[in-house]
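The structure appears below as structure tokens.
Apart from one protein chain that is not included, each protein chain of the complex appears where it belongs.
This part shows chain A:
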Amino acid sequence: MNSFTYTAAPDANTAAALLTADKHAQLIAGGTNLLDLMKENVAQPAALIDINNIDGLDGITTLDNGGLRLGALAHNADTAYHPLVEQKYPLLAKAILSGASAQLRNMATNGGNMMQRTRCYYFYDTSTPCNKREPGTGCSAIGGYNRIHAILGASDSCIATFPSDMCNALAALDATINVTGPEGDRVIAFTDFHRLPGDEPQLDNILKHGELITSIDLPKNGFEKNYAYLKLRDRTSYAFALVAIATGLELQDGLIKNARIACGGLAHKPWRKPEAEDYLIDKVPIKENFEAAADIILNGAMGYKDNAFKIELAKRAIVRNCLTAANLNN
């Protein structure tokens, strides 16, 4: 195989320093995506920095503001089945459990989940051009087989989608991401973390080389009374979403007081449209209103040869999921 060095970092600062020192280095935690990419010759890191031994990054702890901190190294399965997550953030639990398989969720970490790469067929196939894998070579998915590709926020350079389920819930919940790096610590709003492809599709997110995610903070509001997660895919399990919807609602006296709708499978990042959520404020939770919100979310959607159906599918999914959330405890 391609040779690479392997170093187990004892703490976050060392990991960040090692990473900063080598621009071809990559962090490895669960490795559920990176090892695949290495075997397929899609990723060829010169150095792997193993962060699994770093203490203190795998906890799930309550915050003074009533929120919850999810350690970057806590496993997806441990997160989904954590009593506080199950009670206060069932939307997150449900989203996590919609993804991958039990084995993968046992291995995968929360930080790693955000860092997973697209599942675009061409990204994985090194015999075909792909701007995300090799900038400047072109996008094969445009004009190719693009069933699983983006209908929103795509560019002429890339129409790939971001595959995570967990991140759709984190986007809906307005989580924040704590990172550390050579220039110190910073906090990134979840919805700012992943980026659209533009003309640099090789960049999935705004993390700088040298930075590592230490934890994810969930705000106090978990929308645990009215939430729903819906994942539509080509088989009932072990397939990535064609369309996934995370919805959280707050209802009062029969009116919507707060709404969150994040969509997966549609774009290069979990897709949220605050205008749609604002539109729903003080509206009754009925189909017509959710349809109008869906239209706002999907405004500007564009389909390709194999995925145009996702525009209508996404609309129906948003409506269904919002109705499910609204009627959850009825």
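In the analysis below, a residue touches a chain if its C-beta (ideal position, glycine included) is under 8 Å from a C-beta of that chain, and two chains touch if they have at least 3 such contacts; residues count from 1.
Convention: contacts and distances are computed from a predicted model.
Asks: Assign the chain not included in the display its UniProt protein name, restricting the answer to "MaoC-like domain-containing protein", "Monovalent cation/H(+) antiporter subunit G", "Xanthine dehydrogenase family protein molybdopterin-binding subunit" or "Cytochrome aa3 subunit 2".
Replies: "Xanthine dehydrogenase family protein molybdopterin-binding subunit"
Asks: In the full complex, which of A:Thr128, A:Ser155, A:Asn178 or A:Asn258 touches the chain missing from this view?
Replies: A:Thr128
Asks: Touching the left-out chain: which of A:Pro10, A:Gly66, A:Gly143 or A:Pro274?
Replies: Going through A:Pro10, A:Gly66, A:Gly143 or A:Pro274 one by one, A:Gly143 is the residue touching the chain not shown.
Asks: Touching residues of chain A against the unshown chain: what are they?
Replies: 1-2, 41, 119, 121-122, 124-125, 127-128, 140, 143-145, 147, 232, 234-239, 242, 291, 309, 312-313, 315-317, 319-320
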